[in-house]
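A protein chain is absent from this complex, but the other protein chains hold their places.
Chain lettering (A and B) follows the sequence in which the chains are written, and residue indices restart at 1 in each chain.
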Amino acid sequence: MQLAVMGGFILAGMAPLLHHWFGARTPLVMAILPLSMAMWLMGQWPTIAAGDVLLLEWAWVPALGITLTFLIDGLAWLFAMLITVIGALVLIYTGDYLKGHRDLPRFLVVIVAFMMSMLGLVLSDNLVTLFVFWELTSITSYLLIGFNHTDLTARKSAQQGLFVTVAGGLALMAGLVMLGVAGGSWSLSELNAMGDVLREHDLYTPLLICVLLGAFTKSAQFPFHFWLPNAMAAPTPVSAYLHSATMVKAGIYLLARLQPSLGGTEMWIIILSVVGAFTMFTGAFLAIRNTNVKKLLAYSTVMALGTLTMLLGIGTEGALIAFVTFLLAHSLYKGALFMVAGILDHETGTKDVTAMGGLRHVMPKTTLVACIAALSLAGLPPLLGFVGKELMLESVLAADHFDMLILMLAFIAAFLTLAVAAVMVLKPFFGKRRETPKTPHEAPTGMLAGPAMLATLSLLLGLMPGVLDSLVTATVEQMGVAGPDVHLALWHGINLPLILSLVSLALGALVYRHWDRVRARLARLDPLLARGPEAGYEALMAWVVVFSEWQTRVLQNGYMRNYILVMILTLIALIGNSLLLRHAPQLAFHLDVQFHEAVVVGMMVMGALFATIARSRLGAVVSVGIMGFSIALTFIQFSAPDLGITQLLVETLTVILLVLVLFRLPRFSTLSNPLERVRDVIVAGCMGGMITLLVLTSWSIDQFVPISGYMIENSVPLAHGRNIVNVILVDYRSLDTLGEIFVLALAAIGVFAMLKFRAPERSVKQGAAAKENADG
Amino acid sequence: MVKSGTIILNTAARLMMPLQLLFSVFLLLRGHDEPGGGFIAGLVAAGAFTLYLFAFGVSATKQVLRMVDPRDLIGVGLLLGMVSVFPAWFMGQAFLTAQWWTIPIIDFKASTVLIFDIGVYLAVLGSVLAMVMTLMEVDKDEP
């Protein structure tokens, strides 16, 4: 499976090539991958259903305990199934939606990469790999929202989505690291087994807050919900896939995954259920204000995400069963509705529901699909949405905390959602036929296949919810409920949830009837809503820009020597501090110098000093050369033949280099005044003195056993080499050497580029010269 | 600005270059046991070509190098460096673990280490040569 996921990334990279071969059929070809993964997952079903866990291990960075371990249990299986199946349908849908689009290959690259990241995210058992995949989904989401990169709004929305989710991602990283430290393991399955330890741990509160921040931003919980509706600037397949069925559920997935290890505390219950309920209400409330079909759906997705969070917060057995059912139902109907929205946009050229009408005459099949999906959204029988909603209301009624508040919010959300569902279907498809910017036709088969299949699933599973019993059991078991008693049924008898449903049906119908008036009323709230979290985000961004401008002006004033001065002074202060105050220098040494050595060192110093006072470039080059050759001699005298040879050769080449370049540069000139020179002499003297002290101290302190002992011992037996320096270079530390030759190569390419790539300038000059010749 | 054409320099360069190149290969091959190795050998070889450059100029040196562009040498060097990484992987060991094989008839010990060192040699030679040649070419263009 790991190989399949990694292969998927490679396949994503190959999309342009495939597009070259298969042309417009590429999406269909690429859909084979998620489909075959779904088949494989189906094949694993008996194991999962038996309550077993599939653990696929693959060491990645063993030294850090980072493994690419995939863990497939009920929860992961459910998510993986949703990702692969909806992913395949979305790819098929894309084939027609973006038919002939110039950037289709780019789109495919990113969406398949996203698919694989998302799969990796839900299958990872390791916190670190989970986080890596988490961030990958953020980045791919950014690229997909900004797919129409010529559109300013799309770019802005993409950036907003990225900032919000990545800021949350940072918090999540902190949270996961704390989780790993607190639990002493990076494996989710091990952490889940030690929930009690974690809940008692000192780090629990900061850890929980960080993890929740990550999950809430990703899953668009209040007050971070604003990025999701803006993300609707993405092409519709993206909205259907990322922003309803999969990515936004990553946060929910994480919470569900951590339910056994972190859940169940007072704090968890209160934060999750209140934030979730409030998000649910906000989503439903804001949805009803919109006429844009995609925004309507986006806000109702916010509402659904809120519901899921709330159910996790309630955390009882019933709530978790409701969670799984609702999650599945939502993915099915919302995916279908988004694709229908895409069809409407594609065929009519508008996204405004009030501008459409009577489309059932031209697109009867789409109408049927839309009706089924919308019924599920509305939570009406006999669809899966109904089963989910009933279970949700039931568990809300049984909630321990804030039951009245949550119930009220849930009830309002329920009837508003009903109205949204009605708007979504009745406005465009029924009523009087209206003129639209484009003349609509029935959707092409590829675009209809996806929503039709999802809607059919909604219907079938709604009629026979019992099929899901084993899946829900396997999933709920992974969330810390042992042996749950799951019997999903369409008909629960006449009970309180059913009565609530009926009342909400009536209220929802009422809201729909007076939708125009409701919207007009709500429009009065606009000034208030303009001060919402989104305004806060804008203000924060503006402040960041102002702040960075200010600090750039202060810190980067453009004077090279000021930078160098600041660096040197900081260095002196830091090293000096630890040298003088923390390790009193012990200057016990004996001088054991032979005459010829002293002469060589003297030449070296003279060369360096003369270079500073030389008045001509030639003088400076010569004195630097003398210094370099003296250093080479020192190397040779003190047992470093390799170094001596290298230094000699480099010194020769340096002189050649300087001859070639330096004499094209200006002559030496004295630009600074005497006072500055005195200051610089003092600074340089301090630095030099400190280095001397540092070197002297480094001999008197013996803190570590040098690792070279190992290298010397094993040079012949293991590395088969007798020149230890070379063995270190090409064997022990060959990765470093590899990096070094890359640096050298880069420098050479840089030199080449700087000297050669200046054609325009040259041609202007030559042009001028040619003109002169012509004139002459 | 570099004047070529003194007889002594020309003769010396013509005679020295093959010797220097041979010496650099010698340094490269014995580098694992005695002073030498890829870096030093690369620098020696670069020195040989540089001498030739000064004596005969850029176009003559390019003729000596035939079709080989110094930049290609960089590429080949880096590639060899990377290639030597993989055998260990196939053997199921960590990346960069040295592999040794003995070639039977001439009793020569081949290894990924040697491949790596040749990569270093070529990368160093190519880099230095690319820098110097580009500089000299530009110099020639500008009076």
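Please note the rule applied: a contact is a pair of C-beta atoms (placed from the backbone, for glycine too) under 8 Å apart; a residue touches a chain by one contact, two chains touch by 3 or more.
Here is the rule we go by: contacts and distances are computed from a predicted model.
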item	value
Among "TRAP transporter large permease protein", "Na+/H+ antiporter subunit C", "Sulfur oxidation c-type cytochrome SoxX" or "ABC-2 type transport system ATP-binding protein", the UniProt name of the subunit that does not appear here	"Na+/H+ antiporter subunit C"
Hidden-chain contact residue, picked from the options A:G100, A:G493, A:G558 or A:P674	A:G558
Absent chain, residues of subunit B that touch it	33-35, 39, 43, 124, 127-128, 131, 135
Residue numbers in subunit A that touch the chain omitted from display	557-561, 564-565, 568, 589, 591-593, 597-598, 601, 604-605, 608-609, 611-612, 617, 620-621, 624, 627-628, 631, 634-635, 637-643, 646-647, 650, 653-654, 657-658, 661-662, 664-672, 680-681, 683-685, 687-692, 695-696, 698-699, 706-708, 711-713, 715-717, 722-729, 733, 736-737, 740, 743-744, 747-748, 750-751, 754-755
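Definition applied: only the chains that are shown with their structure count from here on.
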item	value
Subunit A-subunit B separation of Cα centroids, rounded to whole Å	43
Residues of subunit B touching subunit A in the complex	1-2, 31-40, 43-44, 46-47, 50, 54, 70-71, 74, 77-78, 81-82, 84-85, 95-96, 98, 100, 109, 111, 113, 116-117, 119-120, 123-124, 126-128, 130-132, 134-139
Complex contacts: residues of subunit A adjacent to subunit B	641-642, 645-646, 649-650, 652-653, 656-657, 660-661, 663, 719-723, 725-727, 729-731, 734-735, 737-738, 741-742, 744-745, 747-749, 751-752, 755-756
